[in-house]
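The complex is shown incomplete by one protein chain, all other protein chains being positioned as in the whole.
As written, the chains take the letters A and B, and residue 1 is the first residue of each chain.
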Amino acid sequence: MANKDVMIEKLRSMLGDDAVCVDDKYGAGVVSAATAPAAKLVEALGVFKDTGFYLETMTALDFQDTQEIVYHLNCFEPMSRMSLRVLVGHGVSVPTASGVFTAADWLEREVREFYGIQFEGHPDPRNLLLPEDADYHPLKKDFGKVHAYRTRDEIYG
Amino acid sequence: MRSMADQFREPIVERVYTLNLGPQHPSTHGVLRVLLDLDGEFIVKADPVIGYGHRGHEKMGENRTYKQFLPNASRMDYLSGLLYNHGFVLAVEKFAGIEVPERAKYIRTVCAELNRISSHLLWFGTYVMDLGGFTPFLYAFDDREHILDILDRVSGSRLTYSYCRFGGVCQDVDAQFVDTTRSFLKRFRSRYHDYDNLVTKNVIFIHRTRGVGVITVDQARQFGVTGPNLRACGIPYDMRKIEPYEIYDRFDFEIPIGTKGDALDRYRVRLEEMEQSCRIIEQALDRMPGGPFWNEAATFKVRPPKGEIYFGFESARGQTGYYLVSDGTPYPYRCHIRVPSYGNLHVLTEVLRGTMMADAISILGSIDVVIPEIDR
Partner (left out) sequence: MGNQKIEPGEPVIRFALLDDILNLARANSLWPMTFGLACCAIEMMAAGASRFDLDRFGAGVFRPSPRQSDLMIVAGTISKKMGPAIQMLWDQMPNPKWCIAMGNCAISGGPFEYDGQYAIIPGADLLVPVDIYIPGCPPRPEGLIQGFLALEDKITKGEDRNILRRFHRKGGKS
């Protein structure tokens, strides 16, 4: 069985069937997209790591009603990218994943400085790209020049 | 017996001191600053400080239409500017469902592989220059100028291209392009002999790169290392074979891999990749069809449907990805770029530990980072 199928099974058993949607045609670049609550985040990432995945990238999205963190994970087999999404409200903090994937160390620093999402237990929460004394969060939609600020349903509804 | 002065002088108890490498230094990787904790010559801790080239590409992505973002794409990793341009165009075409004529696909592939060769050539020249040898730099740049001439003639630009457009390429190529490229390939292949004699068989080079900076597969997986650095560890992971995009599945080429994951393997993998790119270019030139080169009518209004897409492709440094979220307007809602140099640089925090200062320069050069793409 390919890694991705093993992973989808494990995610389904952990998060429930309706939290995982599978797209074999790779239309959006991912073979499956799973939504996890913040409490199960580190556990889910641990399962990814044990199945041989690596953290490809991590980013966040800012909506009017909520913020969302998206993790993209991939393994060394063809067509196996999977995404894991966590909804966090404005000002809510999320447990850190740097204990599972060391790549998350820098990725979380970047998300924190650009979006203001705090990661509990992060060993080194300094600014990564912005100057050390920067106290603004540039990629939030209430900073600087913004073209559109929408709610989550307008895009994913 | 201690003198009176000694009683007031503080004894030096710490052997470890902090040395600042950068952000302006002769190794021309961009503005990288590494805070090194040194114990004599040995590195105890390495902490890269980045952000000196941060230009706000992702915020610009949200304030620019898809068409207006085209110049930004090349300027992130300017050494593989055409590859990034190509990747962005492919991502939006897949997202918005824009058809591309066959001829354009072949032209784009040829130009992308030429760009990959020129990026590896520049890496080769600057890496050996970092180690102290100046002559290969001149040879590499001479070859690179031939590629830049070819690309300059079709696209108008030497370094940062906007040649690939949504739906094709903005200008057709003629017979002179094909002839010049073929003669370049012939000339380039005859230069391998020179590079072998100058560098690959050079005893000093081998001593400075063999066994230096070994990256294990586990470290690669922890940090997200991709590209030639990962292939040197023995994993044949190349986006052109793993998730074939454009027309790469029609060509016959191999993925060179190494065994030990040290700097010498990384060097060999990149040299071999240049040869494989030559093979792809040859096959593409042989099979290039006639026909239209730009589906311009379909790109009058580029409005992808609501939703998102993640498009991964192989740039000269590793696996790159564009993550676009669209709300149905011509402006992206989110434009995130996954850059390979992120993980490649991050792995240095572990790999540099315990190495000597001079080896650190060799390792830094061998992983081939371009800092402005990390800083975006």
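By definition in this document, a contact is a pair of C-beta atoms (placed from the backbone, for glycine too) under 8 Å apart; a residue touches a chain by one contact, two chains touch by 3 or more.
Note that the coordinates shown come from a computational prediction; the quantities given were computed from them, not determined experimentally.
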Chains in view that the hidden chain touches are A, B
Among B:Gly30, B:Pro48, B:Pro228 or B:Gly321, single out the residue that touches the unshown chain.
B:Gly30
Looking at the whole complex, which of B:Gly56, B:Gly133, B:Gly234 or B:Gly328 touches the chain that is not displayed?
B:Gly56
Could I get the residues of chain A that touch the absent chain, sorted low to high?
130-131, 136, 138, 143-145
Touching the absent chain: which residues on chain B qualify?
23-26, 28, 30-31, 51-56, 59-60, 63, 71-72, 75, 78-79, 81, 122, 125-126, 137-139, 141-142, 144-145, 158-160, 372, 375
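Quick note on the criterion: only the chains that are shown with their structure count from here on.
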Chain A to chain B, mean C-alpha position gap in Å, rounds to 25
Spell out the residues on chain A that touch chain B in their complex, using ranges where they run on.
26-30, 52, 54-57, 59, 61, 70, 72, 74, 76-79, 81, 83, 101-103, 105-107, 114, 127-131, 138-139, 144-148, 150, 154-156
Using the touch definition up top, name the residues of chain B that touch chain A in the complex.
50-51, 54, 56, 58-59, 62-63, 220-224, 235, 237, 241-243, 306-312, 319, 321, 323, 325-327, 329, 331, 333-334, 336, 338, 342-343, 346, 350, 375-376
